[in-house]
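The complex appears here without one of its protein chains, the remainder shown in place.
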Amino acid sequence: MAATATLPRTATAPARRKRFDWGQVRTYISALIILVWCLLPAYWMIVTAFRDTAFTFDSSFWPTHVTWDNFATVFDESLGNHFGRNLLNSLIVAGVTTVVALVVGVFAAYALARLNFRFKFAVMGFILGASMFPGVALVTPLFQLFTNIGWMGSYQAMIIPDISFTLPLTVYTLTSFFREMPWELEESARIDGCTQGQAFRKIILPLAAPATFTTAILAFIGAWNEFLIASQLSSDATRPVTVAIAYFAGAQPHQEPYTAVMAAGTIVTVPLVILVLVFQRKIVAGLTAGAVK
Amino acid sequence: MRKTFSKYGAPLAMASVLALALSACSGGSSSGGGGGGGGDASSNLDGRGPITYVQGKDNSNVVRPLVDKWNAAHPDQKVTFKEQSDSADQQHDDLVQHFQGKDTNYDVVDVDVIWTAEFAAKGWLQPLKDKLAFDTSAMLPATVKTATYSGTLYAAPQTSDGGLLYYRKDLVPNPPKTWDEMMSMCSIAKQNNIGCYAGQFQKYEGLTVNASEAINTFGGKIVDDSGKAAVNSSDAKTGLGKLVDAFKSGNIPAEAITYKEEDSRTAFQDGKLLFLRNWPYVYSIASKTDGSSKVADKFGIAPLPGKSGPGASSLGGHNVAMSVYSKNKATALDFMKFMTSQETETFYATQGSLAPVLSSLYSDQTLVQKLPYLPTLLTSIQNAVPRPVTPFYPAVTKAVEDNAYAALKGDKTVDQAVADMQSAIEAAK
Partner (left out) sequence: MSTKLPERTQAKAKAEGHHMPGRESADRKQVTQGRWASLLLLPTLVLLAIVIIYPVVNAIIMSFQKDAGLNAATGFFEQGGAAGFDNYAHWLLQQCNGQACPPGTIGSQFWSAFGTTFFFTVVTVALETVLGFWMAIIMARSFRGRSAVRAAVLVPWAIPTAVTAKLWFFIFAFDGIANKLFGTQILWTGSEWPAKWAIVISDTWKTTPFMALLILAGLQLIPDEVYEAAKVDGATAWQRFTQITLPLVKPALMVAVLFRVLDALRMFDLPYIMTQGANNTTTLSILVVDQIREGFNSAAALSTITFIVIFLVAFIFVRFLGANAVGAATSSGKK
């Protein structure tokens, strides 16, 4: 996997060690800037999430007026917030989408990575084209269609369009992963008398599990973060977290409840960030798979 | 059909979408239109039986006790309460979807005053006449106007809302009666180093409310009685011009261009404003003595300032209507009467702080004791002009919002903004 293989670039020749290494200092300063730029806004979200509403705009860097109230507000049904429900909805929509995309996509990826056939280029082009398809071009016809057949606001009303971008992404990522796997094992299995199908089930699938898992995380994050389709095609009962956060209700009508929104954002984001950090290397590999050769 | 499908999982759903979709497609593009309003509107007029009442999020828990009370008295005509979300846009979408599906289970629906004409024109609301006639004589006339389309009553006013002027009585002993008087008091704000006046000027529905109030107050109109665009008048220009001038002179602080209701309330409550235009809900919040409000004992309320007397407020509130697809229209009508009765209206006011539509309640002593702003609100609603009653409300409000916003920011002249408003409203067909 390309991104995990690290190649030290900066010269560390003994001759340069003697002098103070300005290049290295610049590197550290740059790295610090990147760290601050990437993490500070997220830090600000968490600090605000724990701040008392009355001090929403407190500008001190460290946590002040710390409280759990905002998290209570997030789940307060009497305010019209159904965040537990929203979390479950996101889990259902993103989960089903991921499973469908994986189950279907894994076969296509195998074919594209391993088999020689005509129109391969065209098929890959079509699948890639599909992944770049604009969501609004689906929302309009589906809005009308789902209204006519009474699916508006159902889970499938979100899952179906979500598949339009998770499936191509899954196929694309898996194809790249599959091409890098040790396929000699498959050959030897077939020499031992396995059919290609058996070789696929017994040798390839177990080998492909880590790649598949990484792809699943990417697809899941994609579907979990989806907003446009959900904002148009979900209903009270099926609303996922992204839309719920955008339309959050505070303790008063007409209120923009910043602290509660930040609390909700924290709840949605923290598990995702932990997941991403734990599987960091694999995710980077999955993100960049296919883009480089 | 809907129920059957939602029961099955997504995979089956996807497998069948193509077939279903094709059949939906062969019928051509069936958008919005409900057709000529006949047919369903003349059937089931005597039907009695269980019905469903649909309303947005019941925030102050007023609907459930009422429905329980009704059900205890009408065991064979029970009402089921279907609660929608608290977002107005989503309530609107939900109603549209069920009406388009000719759902017989959405019998009685709660509709925002600005949706009534649209739903009526699409043939989804039962006209309240003849057998289903509804008596609105005790109700405030402005509220009845919001429920009337093409000369026919399509809904019953249920709750109302009007704008109030909140003012700092510690700095201004007597509230201004007219807009110009208010502007002349802005020197007081300057002396105290605070902003003078603010309403809601962010580009959203609230701006339509504020801009319409300015236009109506000075004698202009957005649309005429037949629903045609009528905004291009010198009165309308004067009205909008007053807001623009106030922005230019700084009497309305520049940041008010980003204000929605809560931003403006917060500013007033933090002592940063001398005058505020807002809804009655602000009253109890700003009165809190727990330290959250810096103006708790220092503010008073008055009708919106006008040209020579009280200004013309825009109207908020909700109407209750009956679906043409209902099977039990006689029950539905009885329930609508129950939901707008004096007793219910009193309950709304005491329990939910929702402004009544019956004029008699505004002088009810026990109510006034609990909601001291009622007499002022009555003046506001009596002088109110409903927002345009038109099936093209979304287009009309966009026309007002976009052009008023451009004028307030100085991107175009008042004359140009009003002329553009006129042609933009005319373009909606």
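Here the chain labels run A and B in written order, and each chain numbers its own residues starting at 1.
Basically, contacts are C-beta pairs under 8 Å (C-beta built on N, C-alpha and C of every residue); 3 or more make two chains touch, one makes a residue touch a chain.
Small disclaimer: the values here were computed from a predicted structure and weren't measured.
Q: Please pick, from B:Gly56, B:Gly123, B:Pro303 or B:Gly316, the residue that touches the omitted chain in the full complex.
A: Touching the chain that is not displayed is residue B:Gly123.
Q: Out of A:Thr64, A:Thr140 or A:Ser188, which is the one that touches the chain we can't see?
A: A:Thr140
Q: Using the touch definition up top, pick the residue from A:Leu88, A:Leu207 or A:Ile221 that touches the left-out chain.
A: If we include the chain that is not displayed, A:Ile221 is the one touching it.
Q: Taking the full complex into account, what residues of chain A touch the chain not shown?
A: These residues touch the chain not displayed: 2-3, 5-10, 12, 24, 27-28, 30-31, 34-35, 37-39, 41-42, 44-45, 48, 57, 59, 100, 104-105, 107-108, 110-112, 115-130, 132-145, 160-161, 163-164, 167-168, 171-172, 175-176, 179-180, 190, 195-196, 221, 224-225, 227-228, 231-232, 241-243, 245-246, 258, 261-262, 264-265, 268-269, 272-273, 275-277, 280, 283-284, 287-288, 290-293.
Q: Residue by residue, what part of chain B touches the chain that was omitted?
A: Answer for chain B: residues 14, 17-18, 21, 25, 28-37, 93, 96, 120-123, 149-150, 202-204, 254-255, 257-258, 391-392, 394-395, 398-403, 405-406, 409, 412, 420-421, 423-429 touch the chain left out.
Going forward, only the chains that are shown with their structure count from here on.
Q: Touching residues of chain B toward chain A in the complex: what are they?
A: On the chain B side, the touching residues are 1-2, 5-6, 10-11, 13-14, 17, 20-21, 24, 29-31, 57, 59, 84-87, 90, 93-94, 96-97, 100-101, 260-263, 265, 281, 285, 292.
Q: Contact residues on chain A for chain B in the complex?
A: Of all residues in chain A, those touching chain B are 54, 79-80, 96, 100, 144-145, 147-156, 159-160, 163, 235-236, 239, 247, 249-250, 252-256.
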